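Below is one structure. I have some questions about it.
Note that this complex is displayed minus one protein chain, with the remaining chains in position.
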Amino acid sequence: MFTRPFRFERAGTLADACAMLRRHGEGAKVIAGGQSLMPLVNLGLAQPEVVIDISRAGSGPDAGAGSGPDAGAGSGPDAGAGSGPDAGAGSGPDAGAGSGPDAGAREISAADGYLHIGALVTHARLAADPAAARLQPLLGAAAGSIGNPRVRNRGTLGGSLAHGDPAAELPLVMVALGASYQITDGRRPRQARAEEFHLGYLTTGLADDELIAAARVPVLGPGWGWSFHEVSRRDGDFALAAVAALVRIADGIVVESRVAAGGVADRPVRLADVEIALSGASPGEIGARLDGVGPLRGIRPVSDTAASAGYRARLCRVLVGRALAEASARSLAAA
Amino acid sequence: MSAESRTSAEIAVTLTVNGREVSRTAGAHLTLLRWLREAAGVTDPKYGCGEGSCGSCTVLVDGQPVSACLVLAAQVDGAAVTTAAGLLQADGSLGPLQRAFQQRHAAQCGFCTPGMLVTAAAALAGGRRLGRAEIRAALHGNLCRCTGYGPIVDAIELAQDEAPR
Partner (left out) sequence: MTAGIRTSKPDELRVVGQPLPRHDQAEKVAGSTRYAGDLAFAGMLHARLVRSPLPSARITGRDAAAALAVPGVVAVLFGEDVPHNVVRVDVPGQAVEVAALKATMEVLATERVRFHGEPVALVVAETTEALAAACDLVSVDYEELPAVFEPEDALAGGAPLVHESGNLLGEWRIDRGDVDAAFAAAAVVAEGSYQTQAVDHAYLEPEAGVGWLDDEGVLTLRVATQVVEHYRDVARILGLPEARVRVIAPYVGGGFGGKEDMTVEPYLALAVWRTGRPVRMQWTRQESLLARPKRHRMRLRYRTAADRDGRLLAQEVDITADAGAYAYLSALVLLYSSVHACGPYRVGSVRLRARCAYTNNVPASAFRGFGGMQVVFGYEAQMDLLAARLGLSAAEVRKRNALARGDVLPVGQAIETEVLLGQAIDAVLDRAGAKPQPSGPRKAVGRGIACNMQSYGRLTWLNDSAAAWAGFQLDGSLSLRCAVPDIGGGQASSLAQIAAEVLGVPMDRITVHFGDSALNPLAGTTTATRQLLMSGNAVYEACVLLRDRVLAAVAADTGSPADGLRLEDGMVSGAAGGPVPLADALVTCRRRNVPAEALGTFFGPKGRPVVTSLHADRVFPDFTFGAHLCDLEVDLDTGQVRVLGYLAAHDVGRAINPRSVQGQITGAVVQGLGMALLEEVAVADGVNLTGGFFQYLIPTATDVPDIEAVVLESGEGMGPFGARGIGEPPVGPPLAAVASAVADAIGVRPTRLPITPERVLQCLAGPGPAAADG
């Protein structure tokens, strides 16, 4: 509403954006989907001097054109929202197949047991992607729970990961999955493990001139089951607590598990004590093993207008139980 | 027509709004909502919260519902934007979805109505028949404080029932 003017720069590539960040320094903010930045700008809580738009980075040689014959799905009231992999092919952050050095930033691809998801892939596209659904269903389950359809049409993977909200769904599943992020400063790429990247409340391991280019996510291996559970006051609101769980049952017992919780600390946390307690349990023993775990270590929930810390902690345990039950069932079915 | 990739406080943006090409040079900081309302004189998308929470500013950008208050106009330069007014027939009469809203009293104060219409249009554009629960799910990010939602769901169901196959 009451916003001070700022300048606008469009970056044709992520490398350009990094260079712009270096040039403009502290007064610059990057915008992709805008779902995290713009509320802050609109409420006067962020007052950038320059906004660097990466929403069309890597979308083709004319990364700013958008309205020519290559713009994809048409225009007007029958443009067809759709929900398949071609959803929203056009001139937004979701402009589909890219080209040039940032082609990967807009794509979802699979190779060597990993899914590569470009940072500019929107939540809507990730939630609807058939390859992601087949190879790592946790991703779609998380992405499909984010906000409302408008948020999902614009919000991007990179934006969510870089923002670092402790209740956010995608950082949670990245930690649960042991994913890593490809980060660029335009000069040298580097990798960071999700678990080491999310440092605290709205704090990540990104340097001031770096951007996330892609996430590298292990596919769901044979025999693994998965589950994602979230509770919020209304559908799509910030999670009061969320749990992502993966369990592999072999020869009738749990041989491996990965369990992580969101919304109950300043970042997603692996619930190592739960994983340890599950080891060697038969599916029927999982509940009892979980009951035997004391207060979950690593969680430090806060009280706010939505819920108290105590309720969040209690909710977390309930969701862990539900997620483990569901993941185990899926693991058994996958056998 | 591409937005110039230079650092500037004012920027030229061209959007096709409800089928009509509109070009304006205005503040680069303008959200799509403000650009439509202040630069282009299109006032049916409304300011309701500035957070993307209420849906009163919903417009279609290349067919997808977005919160116009959270998009910078410059980001979508060259796109096609549809507002509720864009659902009217060529002769200015109400489109079928709008007529269904009228018949089912889906607008009381009417402030959420443009956003609801646009969201509904996008939901129905997929061509698949939606049940009432799915209609509600499609509307869940659009707040209404007057109707209790039932009449809006009724209207969308009516429009769906009456749509030519």
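Letters A and B mark the chains in the order given here, with residues in each chain numbered from 1 onward.
Keep this in mind: a contact is a pair of C-beta atoms (placed from the backbone, for glycine too) under 8 Å apart; a residue touches a chain by one contact, two chains touch by 3 or more.
Quick caveat: nothing in here was measured; it's all calculated off a predicted structure.
Asker: Who does the absent chain touch among those shown?
Answerer: Touch partners of the hidden chain, whole complex considered, are A, B.
Asker: Using the touch definition from the top, which of B:56, B:75 or B:160 touches the missing chain?
Answerer: Of the candidates B:56, B:75 or B:160, B:56 is in touch with the missing chain.
Asker: Since one chain isn't shown, list which residues of subunit B touch it in the complete complex.
Answerer: Missing-chain contacts on subunit B: residues 27, 29, 37-38, 43-44, 46-51, 53-54, 56, 83-85, 88, 94, 98-99, 101-114, 117, 132, 135-137, 139-153.
Asker: What residue numbers in subunit A mark contact with the hidden partner chain?
Answerer: Residue positions of subunit A that touch the missing chain: 1-5, 39, 43-44, 231, 233-235, 237-238, 304-308, 311, 314-315, 318.
Simple rule for what comes next: only the chains that are shown with their structure count from here on.
Asker: What is the distance in Å between the mean C-alpha positions of subunit A and subunit B?
Answerer: 27
Asker: Can you list the subunit B residues touching subunit A in their complex?
Answerer: 1-3, 5-9, 11, 14, 16, 19, 27-29, 31, 47, 50-52, 55, 58, 60-67, 69-72, 74-80, 82, 86-87, 95, 119, 121-123, 125-126, 137-138, 140-141
Asker: Show which residues of subunit A lie in contact with subunit B when the two form their complex.
Answerer: 1, 3-12, 31, 34-35, 38-39, 41-43, 50-51, 53, 55-56, 62, 64-67, 71-83, 87-88, 90-92, 124, 147-151, 153-154, 235-236
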